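Excluded from the complex is one protein chain; the other protein chains are retained at their positions.
Letters A, B and C mark the chains in the order given here, with residues in each chain numbered from 1 onward.
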Amino acid sequence: MLELDALETRYDDFTFGPLDLTVEDEVLAVLGPSGSGKTTLLSTVAGIVSSAGGSVRLDGRELTGRPPEARGTGVVFQDGALFPHMTARENLSYAATDAGRVGELANLLEIDDVLGRRPGALSGGERQRVALARTLAADPDALLLDEPLSSLDAPIRRRLRLELHDLFGSLDIPVVCVTHDQRTASALGDRLAVLRDGQLEQAGPCSAVLERPATPFVARFTGSENVLTARVLERTVEAVLLGLAPGRPLAALDGTRVTADVGETVTVSVHPARFEFGRETTAELHGVAPLQGCVQRLVNEGDQYRLVVETRPGGDSSTAGLALAVTAAPTTVSRLGLAAGEQVSLSVDPADVNVIG
Amino acid sequence: MLELDALETRYDDFTFGPLDLTVEDEVLAVLGPSGSGKTTLLSTVAGIVSSAGGSVRLDGRELTGRPPEARGTGVVFQDGALFPHMTARENLSYAATDAGRVGELANLLEIDDVLGRRPGALSGGERQRVALARTLAADPDALLLDEPLSSLDAPIRRRLRLELHDLFGSLDIPVVCVTHDQRTASALGDRLAVLRDGQLEQAGPCSAVLERPATPFVARFTGSENVLTARVLERTVEAVLLGLAPGRPLAALDGTRVTADVGETVTVSVHPARFEFGRETTAELHGVAPLQGCVQRLVNEGDQYRLVVETRPGGDSSTAGLALAVTAAPTTVSRLGLAAGEQVSLSVDPADVNVIG
Amino acid sequence: RGPDWLAVATVLGALLLCYYLLPVLSLVASQSPTAVLARLDDPAVVGAMTTSVVASTVSTLVGVAFGLPLAYWLARTDGRVKTLVTALVVLPLVLPPIVSGMVLLTVVGPDTLVGELASASGLPLTRSIAGVVLAQTFVASPFVVVTAKAAFEGVDDRLEAASRSLGKSRATTVRRVTLPLAWPGILAGVTLAFARAIGEFGATIMLAYYPRTMPVQIWVAFSTEGLSEAFPVAVVLLGVSVVSLVVLN
Partner (left out) sequence: RGPDWLAVATVLGALLLCYYLLPVLSLVASQSPTAVLARLDDPAVVGAMTTSVVASTVSTLVGVAFGLPLAYWLARTDGRVKTLVTALVVLPLVLPPIVSGMVLLTVVGPDTLVGELASASGLPLTRSIAGVVLAQTFVASPFVVVTAKAAFEGVDDRLEAASRSLGKSRATTVRRVTLPLAWPGILAGVTLAFARAIGEFGATIMLAYYPRTMPVQIWVAFSTEGLSEAFPVAVVLLGVSVVSLVVLN
């Protein structure tokens, strides 16, 4: 178990933390934009930069103040940081506490064929595998990874993502994996922490953070692009009806999820992939009539279509339109024959409406 | 119109081309893995590296052999390549053929507020906007972009992708945009060219390349991960029935699309997003019974779920399983209650089966 | 566990630093300012000062004018030609100064073709300020070339490519992009070259014993009148070097 307690690091123009975080023998994905302190977090835990305050404990051992070599924290650096004057095998042997593990790890990570090569002769994916094997060869008590997939081409990234998912599951140590890519974070992480400007913005189980972002920043950064101001239209003991304008309901939520009174507004977020499509239907779905809108743009992004749908919450053309970001699977687009300029009906499951507050 | 005619560039250990390509006043997205020669293509067209053979013509003018400054090819370099000793405004003024355009372009690209800053004080997104404005200030006859979005965080990338799409549409010059990201390529490109090891693997309208990849490499690189060997089960004048094993049909295609005879095999590809799901249904869809399979993995990637579905084409447990990569929208996963270990039925529209040959 | 290498290394490094520092402190401490100022009246000292400053300035300027183009070319070239030319530029740096003086004598000495032509036209190349400049340029200008080459190499060549694809010629690009960015490095090279020129002794004494530069004047005072007579001149030279270097930066 890795415990960070009010951990803090200061640079000339940047303060990281104070940050509290506990990582069990699980994978914590740390997501944040560039400059949010992701690499600083890893460097501080590994002792590569010294902390300005707080403490780090690993399996109960106090690490604060110890040099990097006495911490047992294995780091996989961005782009590998392999020793360029050594072959892949020498890189592994250098790190190995037990020479017998070199072959075993080479097997596990499928790098047997490239062990004789220098890092300069390895592809990006091979470099990452060798770097990971090297770190594991030192038998670390915690594994820290800095953007392990960011420099890889898409097909290799997809494959390595699945492999890392399995590998991490088989390690019984805390794993912290830092990334700016939300897809990598959610694919690898058991839990997810979102950093912003050196501060922890939200942390929790992966699905909780993705489905219930606590701030507009987390919502936008994890892909829930539609951060909307909704109004409480009606309220009963069990349910509360939210709408984007009077008389235009968005969703009927469980009454416990919103405390605001009728007429007050709350901020909600909806992920673009969570809308259900219809063609000009007014039949109620999930208890309310669908939103009607016009497809302003329809961009093929290969594995999905990205739409901007303009709805007129006021119901007539005099009110300002509200642009919703919506994505649709290719099968949906072809089934409904969606195209720019056409009318669509959008429904959203109340469970997919996230109340920020 | 930009015309490349047998264009070739040689390095010590890399040969680019010979390559023929014509770009009208449209956006050509060039997609390829790292090392495939994408940047070499731009550098050769812009005259930054000299070609070993072939020719480049722009609007009929012969460019081959001319220095970069006499070509009229505006390049937006990866990460901007802004002059670090000049402010954003000075960068624009340096390039501007007409001083009046600086303000106009600053307005267009929404960088008015940062014009007084040096590149070091700009965010990644601002740097790209300034770099683009600087290139446009020189009033180029063709626009070449090298990975314009690759170093940006996801929310900014999504936004700039839509803005670039509109901006490129308003320019009446050839635009070549090089990227390793298939989503950026398909969102920006009118046409798409795929490079591999310095050679053109496939080129054509964006949707044609995405939906009808001509080689297994293009299929995998553009996301059609399922490259399968299918067998011709039956054949009539109008239709041909493809299957993964005797008696297990995959899809009934128009007879003109496959020339192979009954019993012969063809290579086909199916994009993971193109499967339609059912729960243990045997009802025919698109004319054939769905494939039955078991969900081996189910990974939440945030905006979609990634599944590995193992089908047993032989129908009994003695035959080897075939792992299909499948993606599903979150709404589909929750509607069907998909989970690892459960049985699903997969159907595919014959139009979504791509015959490679 | 072996010896504590970190401690050993620290002691070694600190000792070297002291070795650099002590003599300078000692020199400054041992000289009374009045004795130094008194020697500023001596016409021999004033003449040597003038010769040194003028010749060093000229040879540094020559090094910049001729050396920057060479440095830029080296920074933008590759392959065997680059290796050969770089070796040639480094040659005067590794050549013993006294040997440099002698090889220059074989080209511009009084008995050579060049030397005779120059003398006949009234501009003798030895025992003249021209000789001092020739000696200093040979020995000091490679510092400009080597340092400016590194500075030019440090300028991302994508910036030059960007400038040219914006329609600017190579000359404009160098003037407005490359030179401003390489400037700090070039200045360091100029500083080194000036310091080397004003301190030049071995080559100068071979090529131009007269007019005396300050290093030659120090040697003459030392060998004819002893250490105490040479000291004030040395402090003056030190002062002139430091002031010039501060002005340069």
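Everything below uses one rule, namely that a residue touches a chain if its C-beta (ideal position, glycine included) is under 8 Å from a C-beta of that chain, and two chains touch if they have at least 3 such contacts.
Remember, predicted model here, so these are calculated numbers, not experimental data.
Q: Name every displayed chain that the left-out chain is in contact with.
A: Output: missing chain touches A, C.
Q: Consider the whole complex, including the chain that is not shown, and state which of C:89, C:162 or C:186 touches that chain.
A: The missing chain is touched by C:89.
Q: Just name the one of A:36, A:135 or A:182 that touches the chain not displayed here.
A: Considering all chains, including the one not shown, the answer is A:135.
Q: Of C:120, C:227 or C:247, which one is in contact with the hidden chain?
A: In the full complex, the listed residue that touches the missing chain is C:227.
Q: Against the chain that's been left off, what residues of chain C make contact? List them.
A: Where chain C meets the chain not shown: residues 5-6, 9-10, 12-13, 15-17, 19-24, 26-27, 30, 65-70, 72-73, 85, 88-89, 91-100, 102-107, 109, 137-138, 141-142, 145, 170-171, 191-192, 195-196, 198-202, 205-206, 214-215, 218-219, 222, 227, 230-231, 234, 237-238, 241, 245.
Q: Pick out the residues on chain A that sit against the missing chain.
A: 43, 46-48, 67-69, 71-75, 77, 81, 83-85, 94-95, 97, 134-135, 138
In this text, only the chains that are shown with their structure count from here on.
Q: So, what's the distance in Å between the C-alpha centres of chain C and chain B?
A: 57
Q: Taking each chain's centre as the mean of its CA atoms, how far is chain A from chain B in angstrom?
A: 23
Q: So the centre of each chain is just the mean of its C-alpha atoms; given that, what is the distance between chain A and chain C in Å?
A: 58
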